[in-house]
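Worksheet: the structure to be examined is printed underneath.
A single protein chain has been omitted from the complex, and every remaining protein chain is retained in its original position.
Entry: subunit A
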Amino acid sequence: MTPNMFFLLVSILFSIGLVGIISRRNLFVIYMSIELMLSSVNLLLATLSKLLGDANGSVMALLLIAVIAAEAALFLAMITHLYRQSRTLDSDHYKKLSKVK
């Protein structure tokens, strides 16, 4: 396993996440795509930390995991609340902040 393989994996994961955000309208899928992108960044940090023999990257990854956990709790709560209000998970349906009706 060369570091290049890890970079490639990181790129693929990130791209899948990005395309997911763009192409899907289900809020859960979007959320999972974001998670995927964050995970890919975590993996990158860990890889670089290992490669350079520096602990900073690993520390940052650890912190990120904590943040992601908190965010997951918040995000899921919000999605549940939104679903209760309008009985749908379609992101295009949520345009209360938009001028366009």
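Of note:
Here, a residue touches a chain if its C-beta (ideal position, glycine included) is under 8 Å from a C-beta of that chain, and two chains touch if they have at least 3 such contacts; residues count from 1.
Keep in mind that, in the parts below, contacts and distances are computed from a predicted model.
Remark: of the listed names "Ubiquinone biosynthesis protein UbiV", "SpoVR family protein", "Cytochrome c3 domain-containing protein" or "NADH-quinone oxidoreductase subunit L", the one matching the undisplayed chain in UniProt is "NADH-quinone oxidoreductase subunit L".
Touch with the hidden chain on the side of subunit A covers residues 18, 21-23, 25, 91-92, 95, 98-100.
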